[in-house]
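In this view, the complex is presented without one of its protein chains, the others remaining in place.
Now for chain A:
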Amino acid sequence: MSRPSRLGIASRPGRARRTRVLRKGALNTAGIVVFLLAVFPVFWMASTAFKPNTEIFSSTPKPLPSRPTLDHFDLVLNGGIAETSFWVYFRNSAVLALVTVVISGLLALLAATAVARFRFRFRTTFLIMLLVVQMVPCEALVISLFLNLKQFGLLNSLPGLVIVYVGFAVPFAIWMLRGFVAAVPRELEEAAAIDGASPIRTFFTVLLPLVAPGLVATSIFSFITAWNEFIFAFTFLDDQDKYTLPIMLQFFFGRSGNAWGPIMAASTLLTIPVIIFFLLVQRRMVSGLTAGAVKG
């Protein structure tokens, strides 16, 4: 093949168009392959959840259930998998996550305002500290947190778990929120101050409404962290009626390893809310995580 000259594209329009179409086709095909590979495990989970047992263990697996059934969901939802009803675990997870969101959101909003609006001594130290604590392995801290909670009688209790979750959600929430706070024009607050609003009133009537979208994004992130969390809940909770959904799922998986239908039904129920939430906020999450690197 001859090397295309610089003017080659202009001189052979037909061929160039063909190359472009081919290129586009190849790219789109690659895109679809990536899409399929990425969603396949989740698809297979949901598909298995709707299959009757004969199809799950069939010697020729099919992608979709030919006779879809809700039996597995029925078993999971109506208390066939453990002594306690599914809704108890669901409530535990939801309450835990919501309380974590509210407390960590409040703390993060205060700290993010401090970091974005004020220059003060130790500000940089504080920011570096936030970076460092995000990297602290909770797999290590679980040992001493276990002993501390035990000492205060907070083991095997949801409030104890909330405290720990807040600690792990706050640093990232601040990191993410401070960008949103900084994006609010300072003049708005100054105008409010000139009009005689107190700093607290300015905060609630000017800053808070404008930061609200950021707060929502951050909250959903904290929600997902708490909703998915495994190791602390697994270690600190003893009573079955205090388990969260991931613990219930793991417990059920460990006990009845081959009941794939109900296991996949339970997994689906745990996963779908997270995926929906996640798709809602993912863009903001990425910008929060790598904002510094991206803005170049």
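Just so we're on the same page, a contact is a pair of C-beta atoms (placed from the backbone, for glycine too) under 8 Å apart; a residue touches a chain by one contact, two chains touch by 3 or more; residues count from 1.
Note that in this section contacts and distances are computed from a predicted model.
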item	value
Identity of the absent chain, which is to be given by its UniProt protein name, from "Sugar ABC transporter permease", "Dihydroxyacetone kinase subunit DhaK", "Tryptophan synthase beta chain" or "Fructose transport system substrate-binding protein"	"Sugar ABC transporter permease"
Which residue of A:76, A:99 or A:166 touches the chain not shown here	A:166
Which of A:114, A:197 or A:210 contacts the chain that the document leaves out	A:114
Residue, one of A:73, A:243 or A:260, that touches the chain absent here	A:260
For chain A, the residues touching the chain missing from this view	6, 24, 27-28, 30-32, 34-36, 38-39, 41-42, 44-45, 48, 56-59, 61, 107-108, 110-111, 113-118, 120-121, 123-124, 126-129, 131-133, 135-137, 139-148, 150, 163-164, 166-168, 170-171, 174, 176, 179-180, 182-183, 199, 214, 224, 227-228, 230-231, 235, 246, 249-250, 253-254, 258, 260, 263-264, 267, 270-271, 274-275, 277-279, 282-284, 286-296
